[in-house]
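Dumping the structure here so I can ask a few things about it.
A protein chain is absent from this complex, but the other protein chains hold their places.
Letters are used for the chains, namely A and B, taken in the order the chains are written, and counting of residues starts over at 1 for each.
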Amino acid sequence: MISDLANSSSSAAPALDDDQLLHVSLGPQHPSTHGVFRMNVALDGETVVSLKPVFGYLHRNHEKIAENATYLSSMPYTDRLDYICPLSNNWAYANAVEKLAGIEVPERAQYMRVILAELTRLINHTAFAGFILGDMGAWGSALMYAFRERELILDLFEDLTGARMMANFMRFGGCRNDLPAGWANKVSELVNGYGAFLDEMEDLLIGNEILLARTRDIGALPKDVLINGGITGPMLRAAGVNYDIRKVEPYGIYQRFDFRIPLGGTGDCYDRIMIRFLEMRESLKILRQALDQLPEGPFVHPKAKIRNFKPPVGEAYARVEGPKGELGFHLLSDGSANPYRYRVRPPSFINLTLLEDMCLGLDLADVVVILGSIDIVLGEVDR
Amino acid sequence: MAIDPKLAEDLKSQGVHVTSFEQLINWGRSSSLWPLQFGLACCAIEMIAATMAKYDMARFGAEVFRPSPRQADLMIVAGTVTKKMAPQVVRLYNQMAEPKYVIAMGACAISGGPFKDGYNVLKGIDRFIPVDVAIPGCPPRPEALLDGLITLRSIIAKEKLMGKHRARHADPQGTAAFPVPEFGEHDLIPAANREIWNPPAVVRQAEGGET
Partner (left out) sequence: MTAPDRNSMDRESPDSHAGELPSQSGEAGFTALQSESPDSLASLLARLHDALPQAGVTLRTNPGPAAQHSLLVEPTHLTEVCRFLRDTPDMAFDFLSNVTGVDWPDPAKADTVAVPAEGEANASASGFLEVIYHLYSTTRRVGPLVLRARTADRGDNAKIPSLVAIYRSAEFQEREIFDLFGVEFTGHPDLRRILMWDEFTDHPMRKDYVAPDDYEYEPTPHDAVLEKAKRHYPA
């Protein structure tokens, strides 16, 4: 049983005289803030005394636009939420609408969705590895390797959906089209070769002195604090909490696959980086199984309504395990073609709740590493 | 004063390259544009992809992305400019030293894009700063960004440095800094800079109930 957390860091003024502190505004234009994110940091020398994030620089009114648009026309906007993992967001939204309207998804579509979601997890974690090393000063070298692999997967997405990034591929009741001939074989080839890339990256990273010095024992928080703070995703599992929605509340057909959930030890930044590599290996396992088991059949429910789609009155909250954490969609329908309320539960936004707690007492250089290890995307933070 | 092309050819075959200062300076400037590291949203990821090994912006001299506007001469506005971010974009533009250029990458930077309906979305960065090249797309492919960069390079190569039609940066009366909008109660103040952005008033011949 946890007592009420004394949220001392939420509102307390810095302890020293205000003019003794150095106030630095990191962002919104900054090479390491992963987008237009701003942090007002108060420093005593190099030590962080307070850190107040400022959001809204990419607030694009997705929720308001969705209220004036039909359910299907919000699908391309979900691509642009977490723009590094568009297909994952598409699935999360399609999942929520299917729950709202009680639509079933045929087998083949389920497998296609799993394959695309796990490929998306691969590109997200690969890009993460490149970005965090860039934040630590590797200045694009690691990013080059990461993007080299990412481009291979983006080529696959382009073959299938027509777009590298903004795929807009999921529909309510399945997917937009069927897999082209030979696509599954190309994915198999990629999956077989991906392990070598992961080995290469891990060899470069695991014993790297600079990485260890900058990420060990930085930014760890106790498990109950993390759960109470609403932290989800690799950050939570790096601290040792066994909570992955694919296992806890399986959606789609995840219960048919044999994969493990890697758990970290302390939850410091090093654990958060390494856990994503382990998660990528588990994704490769899932991909192999899904490709083996991929059945023939329709790629979308035959009675799925495209035009004049009006779900019944009600509400639904559905969540998926996105690469960044728990991505949820809360939809309220009043029976018309437009949602009455369309809410995105953004993992990156809520994972930032404890940013200040993690950074207090550390140096400014650690703030950048901690922010990088949370893995935020501003499209999702600000929506 | 133009050089007779035949004479230039003749001299070239003899190993003598004849050019004008204008061409030489423009060639140098266009071949080493330093973009500002300024990605706003999804287009930023394609911009990063354009600098990576597969599409390689380094071939065009633009691989050095500078985090500081003082050291950059190209601002690639990649992504949606929100009204909250607009004053910062204009400030950054003002902080860049002349000659400076702006590429509006993606539909959002050109006109607000898919988010045009939004209350917090600026309907195009050209409302506040002058844009040299607009690259359509959502997001534009990295090749499209490279195409935009090549277009900008050809614009720069044709710039005049003297005379009546000289480029803004060569003109002592040219404005290098634009007014920064302020946050109002409902919208930015002003909502657009009328001196550089006056949209055409489109009059439609909607007769007989046709919209």
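Convention: a contact is a pair of C-beta atoms (placed from the backbone, for glycine too) under 8 Å apart; a residue touches a chain by one contact, two chains touch by 3 or more.
Fair warning: this is a prediction, and the values are worked out from it, not measured in the lab.
In the complete complex, the residue from A:Glu107, A:Asp155, A:Asp178 or A:Asp334 that touches the missing chain is A:Asp334. Across A:Val241, A:Cys269, A:Val320 or A:Ile374, the single residue that touches the chain missing here is A:Val241.
Looking at A:Pro106, A:Gly219 or A:Pro262, the residue that reaches the missing chain in the full complex is A:Pro262.
Considering the full assembly, B:Lys123 is the residue among B:Arg29, B:Lys100 or B:Lys123 that touches the omitted chain. Although one chain is not displayed, its contacts with subunit A can still be listed: residues 1-2, 4-5, 7, 10-11, 55-56, 59, 61, 63-64, 99-102, 202, 206-207, 209, 212-213, 216, 224-225, 227-231, 241-243, 247-250, 255-265, 270-271, 274-275, 278, 311-319, 326, 328, 330, 332-335, 340-341, 343, 345, 349-350, 352-354, 382.
Within the complete assembly, residues 83-84, 111, 117-120, 123, 183-187, 191-192, 199-203, 211 of subunit B touch the chain that is not shown.
Methods note: only the chains that are shown with their structure count from here on.
Once the centre of each chain is set as its mean CA position, subunit A and subunit B turn out to be 32 Å apart. The touching residues of subunit A, counted against subunit B in their complex, run 28-31, 35-36, 56-62, 64-65, 68, 76-77, 80, 83-84, 140, 143-144, 147-148, 150-151, 154, 164-166, 378-379, 382.
Every residue of subunit B that touches subunit A in the complex is listed here, in rising order: 36-42, 44-46, 48-49, 51-54, 67, 79-80, 82, 84-85, 88, 92, 114-115, 117-121, 138-139, 141.
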